[in-house]
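In this view, the complex is presented without one of its protein chains, the others remaining in place.
Note that the chains are named A and B in the order they appear, and that numbering of residues resets to 1 at the start of each chain.
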Amino acid sequence: MFRRSEQDKRPQVQIFVDGVAVAARQGDTVSAALLASGQDARRSTAVSGAPRLPYCMMGVCFDCLVTIDGVGNRQGCLVPVAEGMQIEIQKGKREIGR
Amino acid sequence: MSKNVDAIVIGGGIHGCSTTLHLCLAGLKPVLIEKDYAGRHASGVNAGGVRQLARHIPEIPLSIRSMGIWEKITDLLDDDCSFESHGQVLVAEDEDELAVCRARVAELNALGFTHEELIDAAELRRLVPAVAETCPGGVVSRRDGAANPAQTTTAFRRKAERLGATVREGVAAGNIRYSDGLWHVDAGSESFAAPVLVNAAGAWAGKIAADLGEPVPVETVAPMLMITSRVPHFIDPVVILRGRKLSFKQFKNGTVLIGGGHLAKPYQDRNETVLDWKSLATSAQTVFELFPVMRSATIVRAWAGIEAKMKDDIPVFGPSSRHRGLYHQFGFSLHGFQLGPGAGAVMAELIVNGGTQTRVSDLGIDRFHPSTL
């Protein structure tokens, strides 16, 4: 859906999406990195299980909700990637207490 | 020129709406006057607890009467009000608290009330698996449950209207006066007259009573609540604590409601409340300790509803001690929601029959003013 412009010279950052290594760039938000990765990053909603991807990328729609380093329901579009970050795509209601 | 009706009810909370509906069922034509809209304040935004558990003894008969109506609420309102009955559990956090529970249940049993049941640690764990393991037991009221407060209050208003009640929302009742055997009340450009006036104005009822010569010790309070995002189902009954302020309930949709009576600052004239986050943090801390599984849940919203709290925490319910045709129904002191259906039924009996089989005599305004009637 998206590709990186050649002029982007930022250093690479490795993150893990459901355990799979993904190359992001320093300064990417988690959501941007997911959309750039080409992987299936669709979460499913807590209400009906419908698939969603980020919609607004500016912190208002909450369709980018994702589990980051074990903390759920984070807004992926507001969190910058960090080396070794563990991302989990949320399916349905997020489990609590695990 | 006043429009003549059978009764004027002031206040569109669950109590005013329920009384209006029950007056209709008794064949009367009442008018309901609500300054905002039905359920705008405490009745629409409370925790929705349908609880007989841990009530003050004087209001237990009314609570039991109400429970019978709750269990058939769909028959009454053509709306299930999202009522669910999974019991309410009061948790004792240590042996001292459990001893208090034991004494309380014994006291109720001696009075002939059997709805509260002492439970041990094993039964507590069976009912509430997620509770911290250190809790030694508690009390359960198995028929209790919870409902959606706004849906319920609206359902009462709607059914009352369908049965012939006149409902005026968005206009405040004013210029209340008594002449020639009738109560007269203005509502916007209209004026109504009736032999019966019911003061069910919640946080605004104390002023009405005082203006009519019956001041009572009442204050305006705004208990705070907060709710989480949807989480997988993990608890059925409503949980309250013996010691600390907490009530805790998971809805069918997965959201968890956290309340318990910490107060916001009410600005009654502006219909506004300012939340006290440091107190809400105390609620969060309590949940954090009692339900470790909740620690990573997100709080999505917090709010407070404005209502009346009596100095003795018992409502003012029944006929005026000074005026014929005037009835009070307010001051439910943070626990009026469950009483709504029953209180409306009993109030209609008091108005129509002049009496009721349900014991409410300890709730009268005459506890503050000797009757002059």
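FYI, contacts are C-beta pairs under 8 Å (C-beta built on N, C-alpha and C of every residue); 3 or more make two chains touch, one makes a residue touch a chain.
By definition in this document, contacts and distances are computed from a predicted model.
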item	value
Per UniProt, the name of the complex member that is left out, chosen from "NADPH-dependent 2,4-dienoyl-CoA reductase/sulfur reductase-like enzyme", "Acetolactate synthase", "Tat pathway signal protein" or "ABC transporter permease subunit"	"NADPH-dependent 2,4-dienoyl-CoA reductase/sulfur reductase-like enzyme"
Neighbouring shown chains of the undisplayed chain, as defined at the top	A, B
Contacting the left-out chain in the complete assembly, out of B:Gly87, B:Pro223 or B:Pro266	B:Pro223
Full-complex contact with the absent chain, from B:Val9, B:Leu23, B:Leu108 or B:Ile240	B:Ile240
Selected residue (touches chain absent from view) among B:Gly11, B:Gly260 or B:Gly344	B:Gly260
For subunit A, residues in touch with the removed chain	1-10, 25, 27-29, 32-33, 35-36, 42, 45, 47-48, 50-63, 65, 71, 73, 75, 77-78, 80
Footprint left on subunit B by the chain that the document does not show	37, 39-40, 44, 54, 148, 150-151, 154, 157-158, 169, 223, 227-229, 240-246, 253, 260-263, 270, 272, 274-282, 284-285, 287-288, 294-303, 334
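Just so we're on the same page, only the chains that are shown with their structure count from here on.
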item	value
Whole-Å gap between the CA centroids of subunit A and subunit B	44
Interface residues, subunit B side, partner subunit A - complex	130, 229-232, 234, 253-254, 292-298
Footprint of subunit B on subunit A - complex, ascending	46-47, 71-73, 92-97
